[in-house]
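Excluded from the complex is one protein chain; the other protein chains are retained at their positions.
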Amino acid sequence: MSIQRYLSKVYKNFVVRKVIRGIGIIFATSTLTFFIIRLMPSNPIEIFINQMMSAYGMSYQDAKALALALFTIDLDKPLHEQYIEYLVNLLQGNIGRSIAISPGTPVMEVVSTFLPWTLFSVSVSLLASFALGVTLGMIAAYRRGGFFDKVMSAVAAVTSAIPGYLIGILIVVFIGVQFGLINYMRGAYSAGLKPGFTPEFIADVFLHLAAPFATYVLSTFGGWMLSMKASTLSVLGEDYVTVARAKGLPEGRIRSQYVGRNAILPLFTSLTISLGFIFGGSVLIENVFVYRGVGRLLWSSINARDYTVMQAVFLIITVSVIVSNIIADLLYGLIDPRIRVGG
Amino acid sequence: MPARGLKRTVRTFVVEPLKIIASSKAGLAGFIGLLLYISMAVFGPLIVPLDTRPKPEKRYLPPSWEHPLGTDFEGKDIFSQIINGARDVLFVAFMAGTLTVLIATLLGSIAGFKGGLWDSIIMAVDEVLLTIPQFPLLSVLAALVRLNNFTLAAIIGVLSWPALARAIRSQVLSLKERDFIEAARALDLGTRHIVTVEILPNLMPYIVVSWILSMTGAIYSQVGLVFLGFVPFTSHNWGVMINMAWTWGAIYYKTSVWYILSPILAITGFQLSAILFARSLENVFNPRLRG
Partner (left out) sequence: MMAIAAQREPVIIVRNLSVEYLTPRGVVKAVRNVNLEVFKGETLFIVGESGSGKSTLGFALLNLVPQPGYVKEGEVIYRVDGKEVNLMKLPPDEQREFRWKHVSMVFQAALNSLNPVLRVWDQLYDTIKAHDRNISREEAYEKVRNLLSLVRLDADRVLQAYPHQLSGGMRQRVMIAMALLLDPQIVILDEPTTALDLLTQKNIIEVLKNIKSKLHTTMIFITHDLSLAAELADRVAVMYAGKIVELGDVYEIFYRPKHPYTYALMKTVPKLTSVDEELYPIPGSPPDMVNMPPGCKFHPRCPYSAAVCKQVEPPDEWVASGHLVACHLWKVLKHEVRAP
């Protein structure tokens, strides 16, 4: 069997396995969401019905019909039938309609105006933070015990100890207020500016991204740096590095192909773990900067008791985490031949 | 060397480490920091009573002898709020951390030691909980259930066990095969005995470090939830202060900056102390990292 065909065969298996696991978790999460909403002491649907009845004088039937339209859950049917219906709706992308934030609007529509901003800010920040952390970590390892190492390791330790959203607040307080840049720290783009692919808008978007970006990066680069430092130190002690030096390979090649590539591998495993954390952090950081992402939407929906939106956002965030996990796992499989090709 | 017995455990894990912590500057600093915070939480409110009377005329005063950290938007002293605010935060952290460690140790040991169906079920739940982002889940739960300190700590504790459980499980798996376990089994000492007397003491170092780190995670979640207003305010704890300062515009005036800075510094101080202490403990228990 040629190498290429063998590769794609094994690879597909690897991919398929991860995807199946991902789907399993999404299924579990949506089930969890369904039961939480239905079985919580304060059943949101009942509350909504009561609210409609008392505030608007609706009849029970009317309120229930409205609830059905908005929640996509029919209280009359037995539980298991409700569940099946819920799942079917979910697969069709029907996750109900907004109750409070934008009454009647399909939740899908609401979420899709907010989701891209979160994906944008999180992915840009994650890439930058990872790249920065990994680079600094490797430098610190090569110059172990030196000034750079001591200072940067201390900085990394301190910044990763402070909760990210507090760093965000500090940025607003010390840079936003002091330098009058506060306007750039609210929202994803300036109010009144028409969205579009104009250079003006794009520049504005990046200006508004600056503060949340800085917050994400500052709060997470430390972890990457310290991990990469430890990993690089470990690899530097490996036999194949000594062999490479003995063979007279140029130091640059050793640094990238022999040390770097091997040192970065363990970090990919921790990448999957930290992705959940970063998306979770977006809930907080977007609120600090009133950034138009799903984190902010979650906050608004919780405040407005808009259960359909709330449920959907939670699901979307989880799905995003799972998808990025799969991507990270695939990347890892690409980089580490021991995973990709059997022995 | 397998550790046995309570007395020896105490000697190995209390006296010895204390000696070594004293030799590491960072660890010592962390340890002292933690002691300070714990004293603040326990004794603070008795020494520095909370200033609860609004005095509008004293609004946003800068730091002075009378008010070391200034006053807030109602003229109340910030310093006393910081001292009193420690209790809630540390209480929730302690409860959540302890709960996390208990659940994780229990489930991790069972999964590792018993294996089979137990293992599969526990690991499946573990994976689901690990993937679902914790903070959004907490936010949603907070929206549906009215939370107080106890329930908050409980929920955080229940959601945080997966990571530690995994580590414990793999440790148990590797310890399971070692000779002294075989010996214990040959002597027919029973599962409960083996787990508690033979395996757990070897895991103690790891558990203690994770316990401390769980507490820092709990503080992150708790303060975050309070800041976003998802948890009803029960007292003027640090998270509440940040929320109030934020929503009442304290960040915009030079004189009021202390209202938001103080709780942030307090929280940061605790997190740093905890992490420094935990890292130095790691070095203590894992001599390979030392020197």
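Per-chain numbering from 1; labels A and B assigned in written order.
We adopt the following convention: a contact is a pair of C-beta atoms (placed from the backbone, for glycine too) under 8 Å apart; a residue touches a chain by one contact, two chains touch by 3 or more.
None of the values given here were measured: they were computed from a predicted structure.
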{"item": "Chains on display which the left-out chain touches in the complete complex", "value": "A"}
{"item": "Residue ranges of chain A at the interface with the undisplayed chain", "value": "3, 238-240, 242-250, 253, 257-258, 261-262, 265, 335-338, 341-343"}
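Keep this in mind: only the chains that are shown with their structure count from here on.
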{"item": "Rounded Å distance between chain A and chain B, as computed from the means of their C-alpha atoms", "value": "24"}
{"item": "Chain B - residues contacting chain A, complex", "value": "127-128, 130-137, 139-145, 163, 216, 219-220, 223-224, 227-230, 242, 246, 251-252, 257, 260-261, 264, 267-268, 271-272, 275-276"}
{"item": "Residues of chain A that touch chain B when the two form their complex", "value": "21, 25, 28-29, 32, 36-37, 40-42, 44, 157-158, 161-163, 165-166, 169-170, 172-173, 176-177, 273, 276-277, 279-281, 283-284, 287, 298-299, 302-303, 305, 310-311, 313-314, 317-318, 321-322, 325"}
